[in-house]
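Got a structure for you, written out below as structure tokens; questions coming shortly.
A single protein chain has been omitted; all remaining protein chains appear in their positions.
Presenting chain A:
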Amino acid sequence: METFANLADGFAIALTWNNLWLALLGCFLGTIMGALPGLGPSNGVAILIPLAFTMGLGATPSLILLTSVYYGAMYGGRISSILLNIPGDEPAMMTCLDGYPMAKKGLAGEALSLSGIASFVGAFLATWGLILLAPQLVKIALLFGPAEYFALFALAFMTLGGVSSTNQAKSAFAAALGLGLATIGVDTQTGVPRFTFGEVHLYDGLDFLVAIVGLFALSEVFIFLEERHGNSEADAKKLTIGRLYPPVSMIKQTTPTMLRTSVLGFIAGVLPGAGASLGSFISYSFEKRLVDKEGTFGTGDPRGVAAPEAGNNAAAGGALVPMLALGVPGSGTTAVLLAVLLSLNITPGPLLFTQNPDVVWGLIAALFIANFMLLALNIPMVGLFTRVLLIPPRILMPIVAMVSFVGIYGISGSSFDLLVMIGFGVMGWVLRKFDVPLVPIILGTLLGNAMENNLRRAITIDNGNWWTLIDSPLTIILWSIAIVGFILPVIVGRRVKAKMRRDEEGALQD
């Protein structure tokens, strides 16, 4: 089996002291970031990117560090959901529904350890899914020419709003804004400066790391300044954690749930535009419909804790499939991970698997290792992370802001980039007020150049004939999926989103 040989090579790369240490550091930091309300996985990865660069890490070690943060944040999000009824990040929203009632019944420790196990099962199975599915996707992707790639990028943008977006016009706006920002700078094909207004700093284009850190991390600081809610420390002390291991009967009862929702979550993660939030939502509603015969979901049913956690961690693994195999991420955090790859001069996509197999398989092996570390960190040591929740935003947020500044200054050493980052922070705040999604902007700035180059290559190859874009069966299929993916949410999306809101409100009023 070629796959197993590759995986063995991957373990040989990942099992060095240096990489193990990085994975542990990433898992630890990731869990903290996930647990803290207001610092999600995208933020967490974004502010640590500069750290990875300044430590002078190579491609594989950087990726190991940052994907460990990503997996860790997915684990950590549940802690504040269960203890405080405040989701630590968006995918952990559904965990509030049964996690918090369990904690109120005095079963906080059981809920935390059970959800830790569920997270492990979800992430573990999804990593296997990644191994099996990604190489197959690569085979398809090798058939792609420039026209197909252009269609694929369009598909990624059109489906990104996905079922969870409230307003497709706003996600289209965001994507166009991001693509527009990507065109700033000297045109790579003709050498003409575009939209630079004579500012020399802009000739190289905007650094997407600056955009990411500004949009995600700084805008979060502004949101906190606006609302100044410093009361998250209030409740945690009242809850006693209790025993840290779930009874065997509880694990037995929830095992089928975990297995089913892992599969569901993985599929949701692979699909473009769905991501972890939808993974946990689908998993929870599916399990509720399937096994909730006594109506115990929502009142602290262990299966209601296991389902969304297995689902969102499986989706996190699934989201890595299109990012690695096609170079097209389907979620915010994988977009940030794509930024890491691009900054390291690695182009994800089908060629990654043949040109840099060490990166791919080292990363996958590291995911397995990180997963075991996370299980160890999250069950016996969960008490440590619950204490982190006691840090109030008035101390946390200044640190977040300053680490963002330091990171960006450390990369470029220029005040101009800091000013651009502040600009992005303000823009992020305004756009968030308008409910404009930020992920398409990031994806636009990341993929804009590749998208444009593929467009121009396709048309130049065909001597200026624009119809070449829909000339092959593959492009027609891709465009059809893109159009359906864009229109469908307008029809059904509202209902799903409304249901998500309702479930969430139900939990918060509880």
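Convention: a contact is a pair of C-beta atoms (placed from the backbone, for glycine too) under 8 Å apart; a residue touches a chain by one contact, two chains touch by 3 or more; residues count from 1.
Note that contacts and distances are computed from a predicted model.
Can you tell which of "Putative membrane protein", "N-methylhydantoinase A", "Response regulator" or "ABC transporter permease" UniProt lists for the chain that's not drawn?
When "Putative membrane protein", "N-methylhydantoinase A", "Response regulator" or "ABC transporter permease" are compared with UniProt, the left-out chain turns out to be "Putative membrane protein".
Can you work out which residue in A:Ala175, A:Ile212 or A:Ala339 touches the chain that's missing from view?
Candidates A:Ala175, A:Ile212 or A:Ala339; residue touching the omitted chain: A:Ala175.
Out of A:Ile32, A:Ile79, A:Leu455 or A:Ala482, which touches the unshown chain?
Only one of A:Ile32, A:Ile79, A:Leu455 or A:Ala482 touches the chain omitted from view, namely A:Leu455.
Among A:Val200, A:Val248 or A:Ile395, which one touches the chain that has been omitted from the display?
A:Ile395
In the full complex, which bits of chain A touch the chain not displayed? Write them out.
Output for chain A: 51, 54-55, 166-167, 169-170, 172-173, 175-177, 179-180, 183, 187, 189-192, 194-195, 218, 221-222, 224-226, 228, 230, 392-395, 397-399, 401-403, 405-406, 409-410, 413, 415, 418-419, 422, 425-426, 429, 433-435, 451-452, 455-456, 459-460, 463-464.
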